[in-house]
Every structure is written in C-alpha cells, then in structure tokens.
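Right, one structure below, let's go through it.
Shown here: the complex without one of its protein chains, the others still in place.
Chain naming follows the written order as A and B, and within any one chain the residues start at number 1.
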Amino acid sequence: MSRDNLLLSVNDLSVTFLTEDGAVKAVQNVGFDVGKGKTFALVGESGCGKSVTALSIMRLIPSPPGKIVGGTINFRGHNLLKLAEKQMQRIRGNRIAMIFQEPMTSLNPVYTVGDQIVEAIRLHRKRTTEQAWADAVEMLRKVGISDPQHRVVEYPHQMSGGMRQRVMIAMAVSCAPSLLIADEPTTALDVTIQAQILDLLDDLQQQNAMSILLITHSLGVVAERADTVAVMYASRIVETADAEPIFKQPLHPYTQGLLKSVPQLGYRGKHLPTIAGTVPEPLHFPPGCKFHPRCPIGADDPRCRTAEPLLRQVLPGRLVACWYAPGYETEQERKEYEARYGKHPNPRPSSTAQS
Amino acid sequence: MRKKQQQHKDWGVSYGELIWREFRKNKLSIISLAFVIFLFIVAVLAPFLANSKPYFIRIDGRLHFPLFADLKRNDYCIFLAAALAIVQLLLIRRNRRSIDPSIRGALLWRQLSVSTVILITGCILIYIFVPRRLDATDYKAKLAAGRAANALFPPIPYGFGQTNLKVREQPPGPGHPLGTDDVGSDVLCRLIHGSRISLSVGFVAVGISTLIGVFFGAMLGYFGGKVDFIGMRFVEIMMAVPAFFLIITIVAFFPRSLFNIMIIIGITSWTRDARFIRAEFFKLRKQDFVQAALSLGLPLRSILFRHMLPNGIAPVLVNATFGIAGAIFIEAALSFLGFGVAPPTPSWGQMLSLGVSTSGRFLWWLTLFPGLAIFLTVMAYNLVGEALRDAIDPRLRKAP
Partner (left out) sequence: MKQDTENIQTPDQAPLLKVDDLRTYFPVKKGLLRHTVGYIRAVDGVSFEVRPGHTVGLVGESGCGKTTVARTIIRLIPATDGTVIFEDFNVLKAKTAQRRRLRRDVSLIFQDPYGSLNPRMTVGNIVGEPVKVHRKLSGPSLRQYVAQLLAKVGLSADSINRYPHEFSGGQRQRIGVARALALQPKLVICDEPVSALDVSIQSQILNLLKNLQAEFGLTYLFIAHDLAVVEFACDIVAVMYMGRIVERATAEQLYQNPLHPYTRALMAAIPKVNTAGRGRKTATGGEVPSALTPPKGCPFHPRCPLAEQICTNKRPPLEKKNSGQQKDDYESHFVACWKC
C-alpha cells in the first residue's frame, strides 16, 4: 500500500496484562495497515486479542494491569503510542472514533442522547450550544433515526437496541473522524437490524471517506463488508489477505476450519465439520504454533509443536503464519526439517486445494 | 501435605476458598482478623485472666484450686461453645483436605447441626447439674495473714465485681495498671470481662437480626407479587421507626438485662438484611440455573437452600460483620446513657459514663481505656467486613 493511501499502520504491537496469576500476553507482534476509505476486519473468536488491539489504538487499555510492551501505531505521521495523553485526547472522538458492542452500557443512562452527542461535538469543535444541538439533530437524521427533533431529547432506555447503536454511531461520526473503530457493532442486534446498521456504516463511509476497522467474530459480516481481513488466533495474526482471496482460498488451517464449520444456508450434510479442541487459555499457550493441538496437519508434526511460525508474506497482499502454507517455507527451512526430522510430511505444495 | 493436594488436583476450588484466598492478600484485614480472634480468646479466657481467686493455693497443707472451683455455669457454657468452634474449624480444614467437594456441603451442614445440638444439650445439662456457687473467701487476706501459702494468682488478681473503697478513683499505677473506678474495681479487669458482654451482644443480636431478616427477605424475594407487596410495606414501617429511640423506649419498659438488650437490638435491625436478601432473591429467581432447577422439579427446600441462598448470602455476610460492630456500639451507647446493663456487670459503655465522677474530677483513665477498647473493636470488625466485601466482589466479577 502506498504511503498516500495509508491511514493507520500498526507494527509489531504487543500488549501484556500483569495479573496475579501471571503475565497474560494478550496481543503478540500484531501488525496490519488500514487504507484510506477502506474497511479492515480483524476476525477471531473470543479471547484472541482483537478487542485489546482495538483498545490499544485508542490507548484505552487500563494501565495497571495492562501494558503495551512494544510496537508502533502510526496514524497520519504520528506514533500514537508515543503521544502525550493530552494530544491523545484530541485524537479520540475527533480523528479516531470507536463504537462498542453493547449500546446500553456504552451510552450514559442518565443523560439524553442529545446531551451525549452535543458533548462530543463541543469537545472537539468550536460550536455554540444552539449550533451543537442543531448538529446533533442533523446527525440523528443522517444515521436514519426518524423524527430526530423529538428523539434527540430521549434517554437511551427509551430506545430500542438498533436505535441506540445508531445513536452511538452518530456520536462517533459527529466530528467526521478519518478512522472508525467498530468493536462488534452488531453482535448484540437482530440480524435484520444488523443489516441496516452495516448498510448505514457503508453509507457513512462513502460520504465521509472514512476508514473502518471492524472487529468481529462473524465471518459472514466480514465476507460481505470488509476489504481486507486479518484472522487472529490466541494473540497472534495467523492470516492476512484481501476479502475475496481469503474466502476463496484460505491458507491457514484455522481459517480453513473456521470457514467450514460455520453453518450456512443450504448446507445439506448430516454433520458439520468442526475444529477439534478448544481455544487455549492465555496463561497456558501451547509451545510452538499455538494452533497445533487442534490442527489436522500440525498435531503430530514435531516442528509445529516446537517452533512457532511467524507471519510472512507468501504472495502480494497475502500473509500467513503456517509452516505448511504454500510458499511459506524457504528451501533452507525445508532442508533443516528433513535433516532434523526425516521425511517432510507434505509433498512440495503447489497451490492449496479449495476449502 | 503437598503430595496429598496433588492427588486432588482435579478438585475444584470452591467459592469459600476463593474468597478466603482473596481475603488473605490484604495485610490490614489479616491484622484486623487477628485482633478479632484475640478478643475472642480474651473473652473466653476472661476468668483465667482476671480473677480474685488464685489458680491454686495451699491451705493447711492441702492444695486447693479456688479459681477452677468457682467457675460459673456461664463460664462452662462459653468454654463448651469455644471448644466446639475450634473442633468445627479443624473439621472444616480436614474436609478441605480430604473430602470430595461434591459431598463437602452436605457434610458441613451435618457437622454444624451436630455441634449445635451438642452445644444446646450441653448448656442445658450445665445449667441443671452445675450448682450456683459463690465463694466469698478472701484469699489474698488469707495469704497476707500467713494462713495460706504457695498461691498463684492470675495476671490481674482482681474480680470484676470486687469493690475496694479504699482504692477508688485511682489513676493508673502499680497494682492497678489501668486505674480503678468509682467503687474501687480494677479497670483492666472490668475491661477484660466487659469484652464478653460486648461480644455476646454483638453476635447474638446480629444472629437474631440475620435469621429474621434472611427468612423474611427470602420469602418476599421468592414469592414476589402480593406477598412482596404487603411484606415490603411492613418492612418500610419498621425502617421508618428510628431504631435507637425504639431501643431506648423498649429498654425503659423492660427490666435491664443483657438478654433483653440483645434481643431488642436484634429485632430492630433485621430490615437491612431482609432488603439485601430480597434484592438478591429477585435477581436469582430470574437466573437460568434457578429456572433449570425449577424445570427439573427439584424440591423447594433444595431450590431455596442449595441454589438461591448460597448465591445470595454474600451481602448478608458482609452486613453481619458491620452489624456486629454496630451492635457493640449500640450496647456501649445504651450503657453510657444508663439504659444498658446494670453494675456489677461490666460494660465498656458504662465505664465510659463514669469518666466524670461525682466529685467533679475528670477520671481520664475511665474514658480513655474503655473508649479505646470500643474504638479498636468496632474498627476491627468494620475492617474485616470491608475486606470480606472486597474479597467477594472481584470473585463475583471474575467467576463468569
């Protein structure tokens, strides 16, 4: 991605939580780029570290016990991790905004929705109270809330879940941020409302040339809305690619297993394919590749059990972290394997079979 | 011991253990708990610490044990209770080490019921069979007069009812390390025996209020609807009456006895527990695991005591520790105002009221030491209560 089109660049980010049971490595060496006006999706199951990554960009990780132990986050030429708190406050809500999963707990129940939007506007823009309230009504109309003049003085509990989410989006985009971080924005909503909200985000993205960092566990949402996808597992990114290639031809066994195990309309089989086992606890990550105990290839492989594969580019725009992904292994590594362990299990792979 | 624990590594850590571990981390709470335990020991062993009778004395060549012979029925009951409590704690420890977690709950209940039965029958038997005695012999005089020898007196060789008008209103000094009061009784001795009064008021009053409150609150919380509507109005009426004035009024009508005070404090302070349990039960009633228990047709007894109560008891336990502190404080206040226990029964609050004597002198040692005792005790219980609350809270949040 050329410099001009790059809005956010996360490099080698690592976040650790110091708990009484030990140091929890929530995020390890995570890196990705978000282009201007594009949607980047971080996909993974609970506990993989995607929400922590998003919060780190906003520097909202509670500082004890959390600690950003490494990496840089470059946004418009600045490293966000090195900014003073005051400068960060000018960015939050203004240039980078965030919406969360549970609108009920993210909106303050004792203030009207108008109050909350106006607060965000007045914090970052020089507007009089009247102007700010007019802006708020306009924002509500933009996010598709009918009758905004009356809605603007309502309280969150008077609104439905979908509407509250729209209010949160209104608050977030009120200052026209260049990056919107959406942390599971539709997980708590019904599927018909989900479609409405995602459409709304699409529209806003086009109107404001806004980039979206979408955090979700729903592969369907990612397939339909994201431009680029990074799959996270147990604190690491295991695969990054544009949406179409990753869904047509996933390279990492976790991605492959995940795509196969989601029930889809029209599936006629008697049983669903599954990924055996469970997600490892952060305090007890397995040695070597974190996915190997559940991996059809890696469970018995001595290298997968001991050496952790890091994210590598195998094709333009495609990064994978798997020894057996096509194009991953260097000749040197293959020779080392054969010298150490004997016969290499896979024949020289050409291109991966269809998932 | 560690080997045994490794054998049981597939035993889960129960809720109680989790809370205890969390509790232990706070140094201040351990100190407060230690002080509470220290007070208990003082209260139980009071007659051995401060008594006008010696442990043993040789009279006319024969060895007598006046202190032991003079132990009252109350003392025996208290010793029995303390012994049972120690046995119970040891049993809990043993259970934790070597009994299945799945059986532990029922076993604990059985042990507790057996202990309670032993305690009650023991006390009844003590009251029946131990005669009332009063040994008025002045052993010190005998010793001084040379008619006895080889006596060992307790560290504070005065009885709490013992008066000696010759040494009244003495500031702290040799012989009376904390001074004497207006009738010549030793202050330290009365402080020690007064701890029994304070602690028993604390526990009995809180015991009564918790029992009433939990029963009431559980009924309102479980049944809801009309039962709750009427019940809450009753609770609100009870709460509208200022408790302290109610206590004073009732105490004015009834004879001044420790027993009455304990009961009265208990029945005027149950409303808080009731509201806590009611709120918890409302929440729990809607929880899936309670619905699951109902859908499986489990008996009501099990749903209330196994499913709902253990999960809702946490705020009540915390409130109980604060309640003990409060009850001790109320008793002291009552005694200070003259409505509490009557002399010669020693009470910290009553000792406080003697600070300003009839002769106009300010007897500072009668204010400072009982005041300090009340202050430290109340603070210790409050700190334990807060530490308990802190220990429970993060567990509640971490558990899901």
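Side notes on the structure shown:
The definition used in the following text is that a contact is a pair of C-beta atoms (placed from the backbone, for glycine too) under 8 Å apart; a residue touches a chain by one contact, two chains touch by 3 or more.
Here the structure is a predicted model, which means the values were calculated and not measured.
One chain is not depicted; across the entire complex it touches A, B.
Between the chain not shown and the residues B:Asn311, B:Ser353, B:Thr367 or B:Asn382, the one that touches is B:Asn311. Contact between chain A and the unshown chain involves residues 45-46, 160-163, 190-196, 198-199, 202-203, 217-221, 223-225, 243-244, 247-248, 257-259, 261-267, 270-276, 278-279. Residues of chain B in touch with the missing chain: 8, 10-15, 100-102, 105, 229, 287-289, 291-299, 302, 306-307, 310-311, 398-400.
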